[in-house]
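All protein chains but one are shown in place.
Naming follows writing order (A, B and C), and every chain is counted from residue 1.
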Amino acid sequence: MPFLSDNAAAVHPAVWAAMQGADGADRPYDNDALSQSLDEAFGALFGRECAVLWVASGTAANCLALAGMVQPHRAVICHRAAHIQVDECGAPGFFTHGAGLMLVDGDHALITPEAIANAIAPLRRDVHQVWPQAVSITQATEAGCVYTPAQVAAIGASARAHDLRLHMDGARFANAVAFLGCTPAAASCDGGVDALSFGCVKNGAMNAEALVFFDSHLADITRYNRKRSGHLQSKGRFMAAQLLAMLRGDLWLANARAANAAAGEIAAAAPGRLLHPVQANEVFMTLTATERDALRAQGFAFYDWGADGARFVTAWDADAGEVTALARALAGL
Amino acid sequence: MPFLSDNAAAVHPAVWAAMQGADGADRPYDNDALSQSLDEAFGALFGRECAVLWVASGTAANCLALAGMVQPHRAVICHRAAHIQVDECGAPGFFTHGAGLMLVDGDHALITPEAIANAIAPLRRDVHQVWPQAVSITQATEAGCVYTPAQVAAIGASARAHDLRLHMDGARFANAVAFLGCTPAAASCDGGVDALSFGCVKNGAMNAEALVFFDSHLADITRYNRKRSGHLQSKGRFMAAQLLAMLRGDLWLANARAANAAAGEIAAAAPGRLLHPVQANEVFMTLTATERDALRAQGFAFYDWGADGARFVTAWDADAGEVTALARALAGL
Amino acid sequence: MPFLSDNAAAVHPAVWAAMQGADGADRPYDNDALSQSLDEAFGALFGRECAVLWVASGTAANCLALAGMVQPHRAVICHRAAHIQVDECGAPGFFTHGAGLMLVDGDHALITPEAIANAIAPLRRDVHQVWPQAVSITQATEAGCVYTPAQVAAIGASARAHDLRLHMDGARFANAVAFLGCTPAAASCDGGVDALSFGCVKNGAMNAEALVFFDSHLADITRYNRKRSGHLQSKGRFMAAQLLAMLRGDLWLANARAANAAAGEIAAAAPGRLLHPVQANEVFMTLTATERDALRAQGFAFYDWGADGARFVTAWDADAGEVTALARALAGL
Partner (left out) sequence: MPFLSDNAAAVHPAVWAAMQGADGADRPYDNDALSQSLDEAFGALFGRECAVLWVASGTAANCLALAGMVQPHRAVICHRAAHIQVDECGAPGFFTHGAGLMLVDGDHALITPEAIANAIAPLRRDVHQVWPQAVSITQATEAGCVYTPAQVAAIGASARAHDLRLHMDGARFANAVAFLGCTPAAASCDGGVDALSFGCVKNGAMNAEALVFFDSHLADITRYNRKRSGHLQSKGRFMAAQLLAMLRGDLWLANARAANAAAGEIAAAAPGRLLHPVQANEVFMTLTATERDALRAQGFAFYDWGADGARFVTAWDADAGEVTALARALAGL
């Protein structure tokens, strides 16, 4: 019973159907009709003009976004737990030609305007010190928590005040919006986000993520960087098809709601054990090694989280019976 | 009637079937059973141990291969017409952190040992000059021509004599092997190729290429570089499934033969017009602007090739009727 | 009365003399007799074979050393206060093509084996995480403190145990050795240092630092990197002459002792104010803004250190009268 991650979940049937529907001949790269319609489709979703590029991974989305924003001698402020810091093999340094990450702390992997201000306060602005040029936040965070629109806006205001660009790693953006019940714009661009890695792979797609620029100038350079990094696939229509399928009928939201609900059921089974509020599809709990062994003996798969904890992740295709089984097992510990 | 390129052809039904068969849960990245079986599957094909990584584009395959072979202060010898020089937006410089390309000439986009020797002859080996560290050849070439096993071996010997690694851009490797009628090993590793970009996308796959290392040490660093460049997809099983489907029952060869046959039919219709021998699935012909207009008026799509030429490319899914129609139209000019 | 830094001190007369003595014709770059004698001269100093390259700045020395040790997808463990982190405009990321710095803490800007172990403990060794490949320590530290031979050896042992290379930023290595009273080898290579930025500019030279490799393999690649980064000057004899002048008659030690003595006199004037032990030529003191104003009104120049502190740096050419004047002023506050 798989609660290891949402990153290897099944592909949603509607995504399959859209991909197969795209198999007819069309122009290569992103010149096909589907790729050409992405700006409009996402523009409608966010209620503003945007420029959208498909890429094959969240790492590519995040790092291409940052490469368009940050010069090599500058840096990106991010949380110490951020995926770009912890799990991308230094890809930000590769794509940006050496820009650094300035790590800040914050409960539940959330960044605050104060953290940004504190990171900048000791710096001199001269040629000797590395000055940040962007902030990157994760929505939902690596601790499964969600920035409210007000929190995003506060960070956006802080970023602008410090002349920083704002990137949002939205590998689980859908889960965040499903939790918030707000518009996707309210959870991102309305608050000042310049570029959003709009995650689909963890939410029912196969291998397409949407890199959404709310500032089209950033997209211009990124088109070159996408090619230059080997991410401009020739049969791009299959990438666009995945993204469009996710948007159609708000599949992205429906899938995220299913994953969130499953996580909620698990969390509710042992509320006293929670390490973080459960606002998306990840549940972090205090669990001793003995307890974890007991769960695994019952067939549950999940990652340890430190010496005395565990992480359970649910996906859009979570099996109701397995979720309930896990909840009961946790309650019974 | 599409003869623009093979890069946007349809996905073969067997590839679709294999992808759908891979949708069951498995481990992420390349830890799934299919990805883990690639070394063995390609090892059987080439008759020797190899290490195989899936990537999403030919550019990624080529440049990851080169990045594993070439230090930043060195260079790659390649033909002036090579895809890595002409059509990859400088990706080799990005992946290698600045290594250069040393361009050589040669008929039909073929490199010879003499060309390699001539490129090196004027160089001093000191810290001031850029010394090559690899040769990259394209099989079949950008002019649709094929290196014989003897030619590959001669280049391999030249490379070794100069202490250079040998990369083969095999975007159309299948077409070359289909033409040669030899083993895939004879067309590549037997001749000294260290790393092969084994193309599948132009030959019936969707978005997976196989990067085949005949020296596993090169694969080690490339695993990091693949992740670092955003090319380690989380649902890698869909990538591996495509590659395995291409190998099963030698689908890769059958598809290439079909494409080659179509090209042969077109070439035979106007042999006096050929700019290069037609040995794979690309036909380059002398055609005036007026003649090109006449063909386009009949519904044929293709690229101009210089002021007085045209390029016709066939794919595995070439429609027999359309091919014959083009052949007749050419004959009738 | 200048206590801002030692980085703009005068050039020692013996250095001037050596430079002028080098003006006769000789071979360019580092082919001149003086440059060719560096390995032997430093080899005698350290009592072991070494390969020595002159470069024009401490930043160049540090970053060329790291570039020879660390692959782009790896990282360097260093103190949060390290010069490479704080004052080099991201140069390590530039020279290493994106390798990161993993920051650790420690009193007096000293790193401990425990800090190294703690930095590594949470890491997984897979393609997703950045694994360190080197440690860089500063001797004397940015807080003016000195690693004993035993401390260096402990760090060296820790580095080897974790398969890490060890770099020492010795911008003030002379001051450290002068304090320790040990051999230069005991303070560096005997403890496992692989490459040492042997600082001269702050200690009487004009613009030459010695990059000393105790592993000559590291020097090989660095010769290319020095050229490639524009640091291979054509009249290298003037660079080598500076370094040789520093070694002759142990001028480097005599100069450092003078600077240390001046710092000691200042420290002794107000021992209760010291923020760090004074072991080299930097004095960090608690001083209120009012007190700093009072000192500046008397003509003393120095940097603030936080809101309630100040830093005084002495150089080889410290004026005895000015030092005593500062000591008295501090005592009288």
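Following the convention adopted for this analysis, a residue touches a chain if its C-beta (ideal position, glycine included) is under 8 Å from a C-beta of that chain, and two chains touch if they have at least 3 such contacts.
On a predicted model such as this, the values are computed, not experimentally measured, just so you know.
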item: Neighbouring displayed chains - absent chain, whole complex; value: A, B, C
item: Contact partner of the left-out chain, one of C:63, C:77 or C:218; value: C:63
item: Contact with the hidden chain (one of B:42, B:94 or B:300); value: B:94
item: Residue among C:212, C:232 or C:287 that touches the chain left out of view; value: C:232
item: Chain B residues that touch the omitted chain in the full complex; value: 72-75, 86-90, 93-94, 96-101, 103, 127-130
item: Touching residues on chain A - with respect to the absent chain; value: 29, 71-73, 97, 127-128, 221, 223-228, 232
item: Touch list for chain C against the chain that is not drawn; value: 2, 5, 7-11, 16, 20, 23-28, 32, 55-61, 63-64, 88-91, 94-95, 201-202, 206-207, 224, 227-235, 237-239
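Operating definition for what follows: only the chains that are shown with their structure count from here on.
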item: Chain B and chain C: spacing of chain centres that average the CA atoms, whole Å; value: 50
item: Centre-of-Cα separation between chain B and chain A, whole angstrom; value: 34
item: Chain A and chain C: spacing of chain centres that average the CA atoms, whole Å; value: 42
item: Multi-partner residues of chain C (each touching 2 or more other chains); value: 72-73, 97, 127-128
